[in-house]
Structures are given as structure tokens and as C-alpha cells.
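Removed: one protein chain of the complex. Kept in place: all other protein chains.
Entry: chain A
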Amino acid sequence: MGGGRGRGRKRAPALLRQRDAQAGEGRGGHFQAGWGGPQKSGRRCNVQTEESMFEDSWCAKSERAGPESMYPIQVHSPEYSYGCPPPQAWLGRSERLTRKNYMVKNLKRFRKQLEREVGKLEAAKCDFFPKTFELPSDYHLFVEEFRKTPGITWIMKPVARSQGKGIFLFRKLKDIMDWRKDVGRSDDQKDDIPVENYVAQRYIENPYLIGGRKFDLRVYVLVMSYIPLRAWLYRDGFVRFSNTRFTLSSIDDHYVHLTNVAVQKTSPDYDPEKGCKWMIQRFRQYLTSKHGPEMVETLFRDMDNIFIKSLQSVQKVIISDKHCFELYGYDILIDQDLKPWLLEVNASPSLAASSQEDYQLKTCLLEDTLHIVDMEASTHRAAHGSVEGKACLLRLYRRKQAYGSRLAWLTGKEKRVGGFDLMWNDGPVSREEEGIDTAGTGNFVANTHLGCNNDRKKQLRQLFCSFHSQKKVTS
């Protein structure tokens, strides 16, 4: 899925093009919306009419994949103009988070900074990334570490590819010697990059198993701005199971170790009807009945910590723009001690659906993303009070039929929109209402509800209705 982006569209600027190439084919659709400058930027979207801009045409159907798959298309519309700079630079830099080698570098640097500024304890909270070395640049450091702990398994991942391509496991240095020779001769060179960078990462040998199978979690985080850091966490997500039972004895068997659905789909006993996914709610219930609520709370708190720290580590290197947003797909692995590890962050998480449940999740995810984008846009626009702003508000008004034709004038102070909970707003966001005196009790509970009940329709209705009643009062 993905693809189809270029249909009828003028050539994208150089930076974006390079990024597409690096990511390889078959990646998921990319969410990029920026409010372009007053002049027509030449990057018109596929969708011509302004009404349809926020509607289902965001997610046009791919001609190649079946009707369930959808991908959002890149949209730059000249209608929204209030003189802000075109956002290419920002978008290009988000690879600081998503390319595996950059992520490692940034995390290491951030950790050092925390150790200096705050202390060892705080820095230790960054230890959610398994030991990683960039190759070929850190080869000698890697060999040193390798020799220190012989016999453990390492995993080799190409830095900029997705969907499990090019990944393999090894235990002996000899295995990568062979690879080094091969890489020089391989025909993976259709990309523009001369030497493909890899990372060697310590393989987590004691993953948590359910039914004897390994799994990882996919969680969605929406970042509205980096400075100040504003991030939302989606309540739903899913758990991807490996199709075969976990064993360390067959490290060549990709199907066991890699849980990417893309790889599983090619496994011989993959049954698309079966779907090797669980929703995170079910996973959370399963863990609660097995380990009790406290341990599960701790686990999910640690995952929150992963999201925040990883975003903070790249805060300074991504050029923040209030008019841009990005939806990330975090891949988390849980080991047998219930410690979460960050595997990677995806800038364009796959939005193809493998089952009805999956389709439901992804459509709701996109819808709520658009709600938040609307909200941020409309609050900003309101501040400007421009003519264009009012015109676009009118368009939004027409669009909100689904919720009883009430305009979604969210105040911007909401802590929850649909399935998204505001996780970080330049500081931790508490579940409690502001004003209630919890200070001193130390009972800070974060406003995240991953794996909890997602009654988004109800919440959205409440939001819109409450606005309407507010408006009545004020007008």
C-alpha cells in the first residue's frame, strides 16, 4: 500500500523526494499537511475541491490494494494562507527520530545531557533502547562490545528500510564478515545512497511470550509541535504476534523473530483470515489477570516514559513548526521482566488494514487525528481573525454533519479528543482536573489511557455538545 501519491501531482521538492527513496517502496501513506505560503506552492494535492479536503478524500483508496486499505495523501492546500513559511525543512528532519541510527545518536546524547543536568537516576530512565551500534562507522566499538559478551544474539537492521526488509540475526562475527563482503556486491543499490548503513542491535533474547509466541506492540503518538512539545497518545493500538513459536535455536527463521505484519504475510502458514493481531485492550486485560493491576500500571508508565524521552531527545534537532504535525507508530517489545524496549519509531505507519477490527482502529485513528489538527488549526486561525480564517471555518462547519452540524470549536485546552489523550504539553499532563489539590501527595497519575476503554464517539459528542451550549450562553 502507499504509492499513488504521485498521481497527477507536480514534482515534489528535492528533500522530500530523497526521503521517499530512502524509505523504499511499499511504505505506508505519509501524513504531511502544512499550511503553505500565500503564493500557490505548486504542490497541489490530488484532491481538488476544498470541501473534500478534510473528508474521506484524505484517505483515497489505493488502486492496487483492496477496498480496505487506505492511505492519506499529501496535502498542501493554498487556501490556508497566513504567511507562514513552507514546511519542507521540518518534515525532512523528522527522520532524526525515525531513522534508527539517528535515533540512537540522539538518545545517547540526550542521556548524557540528563546525566549531567539532572542525575544518574533520571538518565537511567533512558535505558529502553537495546545497545546499538552504527555500522560501518562504529564497527570497532561494536566489536569491543561483542567480545565482552560472547554468545549473545545480535540483530542487524538496515537503517532506512521498513517492513522488515534486510533484517537478519547473528551470533558470530564471522556471519557479518560474510555480509560485509556481500554488501559490496549486492544489487540493493537501486537507491541513490552509495553505502547502506546498518545498525547492529542487541537482540532481546527473553521476550515476553503469549501462547509461546513472540509479539510486539504498535502504539500511535501524534506530535503537534516540538517546541513546546505537545504530544497525544492514542488509546488503541495493537499487538502483532509472530506466526510461529519462539525459539532461539533457529535464528535464520525470519518468521519466528520478526513480527512485522509485512513479513508475516509471506510466511507459509499465514492465514489472512486469522489475523495475527490483538487489540491492546485485550492484551492489557490478559496481563492484568496474570500479573495484577499494579505491575501492569508500572509497565504502561514505563512505556509513557519511552514516548516522552524519545521525543524529548530529538526536540532540539527537529525544526518545530506549529503548522505541522506528525503521526508516529512506535514499536515496543516487552521482555519477560515486563520491561518495555523501544524497537523503532515509524514516521509513516502502515495504514493498511488486515481485519475488520484493524480497519476500525485505523479509520478512527485518522478521524481523531484530523479532529486534533482541526482544533489546533482553528484555534490558531481564530487568533488571527483573518478573512481566510473565517471562510475556512465556514467550510469546517459544513463538514461537521456527523456530529449534528455543530462546529468543532475546541478551545485547545482539551485533554482528550476522541481516542487521543494529551500526554505531554510542555510538561506532564495529569489525569486529575486542574485545581484539585494533589500537590504534596505525590499521586501524579499521567493522562494516558493506553489499552483502556475507548468510548471515543461518546466523548466526541460530549465535546461538540458542550461547545454548542457554551456558544448559546455567550451569544
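We take it that a contact is a pair of C-beta atoms (placed from the backbone, for glycine too) under 8 Å apart; a residue touches a chain by one contact, two chains touch by 3 or more; residues count from 1.
Methods note: contacts and distances are computed from a predicted model.
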Check your understanding: The chain dropped from view, which UniProt name applies: "TBC1 domain family member 19", "dolichyl-diphosphooligosaccharide--protein glycotransferase", "Auxin-responsive protein" or "serine C-palmitoyltransferase"?
Key -> "TBC1 domain family member 19"
Exercise for review: Check each of A:D175, A:E357 or A:E414 against the chain that is not shown and name the one that touches it.
Suggested key: A:E357
Study note, to complete from the structure: Of the candidates A:K125, A:R282 or A:R461, the residue in contact with the absent chain is A:R282
Exercise for review: Extract the touching residues of chain A with respect to the undisplayed chain.
Suggested key: 210-213, 241, 244-245, 269, 271, 273-276, 278, 282, 285-286, 288-290, 292-293, 355, 357, 452-453, 455
